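Just one protein chain is left out here, and the rest sit where they should.
Read from first to last, the chains carry the letters A and B; within each, the first residue is number 1.
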Amino acid sequence: MCVSRIFDIQRRDAGGRTLSDHKTRSLQQPRRHAHLALMLAIGLAVSGCVQTKSFTHDNVSREDASSDTILLMPPNVKLYQLHASGARDLKADWSETARTHVVKKLREKAKDFDARIVRYDTPDDGVATIRGPHQPAVKLHQRVGRAIRRHKYTPKFALPTKNDVFDWTLGQTVDSLSQEYSRADHALFVHFADTHSTAGRAALIFGAALLGVSVQGGQQVGFASLVDLESGRISWFNAMRTGFGDLRETKGATRATEAVLEDIPL
Amino acid sequence: MTPLRPALAAAVLLAAGACTPAAEKPLKPGQRPDPSSDEAGLWLQSKELERKVRTSGKIVEDAQLTNYVNDTLCRVAQSYCGDIRLYVVRNPIPNAAMYPHGMMTVNTGMLLRFSNEAQLANVLGHEVAHYRERHTYSRIERQQAAMAGAMLSKLAIGMAGVAPPNQLINLIAQGHVLAYSRSQEAEADRVGFRLLKRARYDVQEAAEFWDTMIAEREAADATTPPVFLSTHPPSKQRMAELKELAREVDGKHREEPSHGQRYWDHISPHVGPWMDDAVALQRWDRIQFVLDRLREQPVAPGLIQFYQGELYRGRDGHTRDALQTLRAACPKPGSPTRCYRSLGMVLWDQGRKTRAAEAFEHYLDANPDAGDEPMVRSYIKDLRGDDT
Partner (left out) sequence: MMDRIRGSALIVAGALTLSSCAPYSVAEPERHDIGGAYSVQPQTAWNHFKRADHPIWTKDGRTLQALHFFADVKDGQPLIKVDGKQKLPTFERDMRATEVAQLVADTLKATKKNQVEVEQVRPATFDTHEGFHFKMSFRGDDGVAMKAVAEGFVSDKGRLNLIYYEGTQDYYHAEHLEDAKEIFRSVQVTE
């Protein structure tokens, strides 16, 4: 049975009857089930309560890769504390711990795939994570990644001319990366955002439940993209979402990393 | 059973929102927050924002300018100099902001409004004081506590829904007003004043600057509320305190310099592009206010007059003023060569076709590689073609 942190509480109407007696009610109040509906609407293969869906570039065959060298871009791992107010606080120590776990897991997974990892050399000024010459590639990747998540993962926003097409690319912006990291065939971008409720919010959720209202707990989203450093194509993209797991722990990090790298063509 | 539940629920909800931030001691130079603290999380969020700001394309990178502004900062911030990263942002709206983790932004619109280096130093010192006293962190914490209260009351009325996870630091960056409290502003004034005095600047300039900002707010129309004054609300009490502090300064510290010439030596080369940004926004009364003050500074009169002409050209019902002003401005040193293009437009509007063609020709002679050369040539052709 799937353990979920999404608290969906049985609601009662004035007469004390539970919701199951009034199915039509939920249609009139879709927002209360919005989080569940969204998860289902992503149209996903549900495997244990972690939903993932991936895409491969139209011009890339999965048999391509023999022994790959992968440039691991600085993983973007952010852990938040979700307050009673609904505001999210970024937690510096949680994020750092989680990032360390994720990087370790990524290296281990690479070994499984017989691939070598080259770490991106981050500048040491304490602020920047990407060096100047590589900014255009990384910034274009941010836009392209957002476009993919919008148009491929939310059915409502699908682009009709791209229904069976997956052909996004970073074009020649990757040259700056392939020149500096000449041994790498691909760049791997990994991104996780994980929110955990505060005691206050957990109390709020519990209290709200008593009032007959559902409030969202935390959740974990992640995506990974594999970029061909010769052509600039997004060879593969995967997004995942789950309502449980803790990236600060080895077990959680393992599960999340495995989910986000599921069916990566290596 | 049912009547008991709401009471229990209410008790739980109230307990959830009970936390308020504890008062914090000022930051020491080089001090960083404990990694597990909320403050560290805020610093991390701010760093994310800083990365975005750095690579947004909006930062002025001119080394002469940034070195000058940073030198002024360090003179006033002293031991905090290494903790502050100052970015000059290309934006005509006068504003300066201090972020919790040491990033400071000063808009080019603000730089156009300082009379001299002392006024720049005053604002920089004031912002450093906000950093030192951790004001941004505490006002965000307070706002969050307030939001928790709002959320709870929403729930109590039975509205479901989750507030969007807007990170407050991003809201601040987008210009949403999160005002410093009166006591925070007063504290920043006092600390800033000490820094200004210690750096050997004319301390009268502190009150001068705020007076000018208030005067501009009064002169401008109410539809454009000033961001800087909204986040740093001035009050009669604050202004009185600043003047009192200046009066108390003993004899040997009076007559400190304000370094006007040095300031304008560094700022003048940028007045043109920064005024273009202001003209694009079309906030005409503010532009007039700035021009009136720029006239008193060592900035090329031809340049000021050109923008006065552009202002007349942009506002309705000032065609004759535009014509007179541009005609006088264009031949003056310091006036950009596109003054002739503007003059040509005004002359054309008035039906003075030959004169308009001449103005356009003058523009092209001075700018043979102008991107709009083909179009302006076609204007000349039209204008001359109608000559009988």
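In this section, a residue touches a chain if its C-beta (ideal position, glycine included) is under 8 Å from a C-beta of that chain, and two chains touch if they have at least 3 such contacts.
Quick caveat, the model's predicted, so the values are computed rather than measured.
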{"item": "Chains shown that the absent chain touches, full complex", "value": "A, B"}
{"item": "Omitted-chain contact residue, chosen from B:K28, B:K52, B:R198 or B:R320", "value": "B:K52"}
{"item": "Residue touching the undisplayed chain, where the options are A:K111, A:R143 or A:R183", "value": "A:R143"}
{"item": "Missing-partner contacts on chain A, residue numbers", "value": "8, 10, 19-20, 23, 26-27, 30, 33, 36-37, 40-41, 135-136, 139-140, 142-144, 146-147, 150-151, 155-162, 168-173, 232"}
{"item": "Residues of chain B (touch criterion as defined above) contacting the omitted chain", "value": "52, 55-58, 90, 223-224, 277, 280-283, 341, 345, 348-349, 371-372, 374-376, 378-379"}
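Keep this in mind: only the chains that are shown with their structure count from here on.
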{"item": "Where chain A and chain B are represented by their mean Cα positions, the distance between them in whole Å", "value": "37"}
{"item": "For the chain A and chain B complex, residues of the former touching the latter", "value": "16, 29, 31-32, 80-93, 95-96, 127-129, 135, 139, 195, 199-201, 203-204, 206-208, 210-211, 213-216"}
{"item": "List of chain B residues in touch with chain A within their complex", "value": "2, 5-6, 8-13, 15-19, 35-36, 38, 40-45, 47-48, 50-51, 54-55, 85, 144-145, 147-152, 155-156, 158, 160-168"}
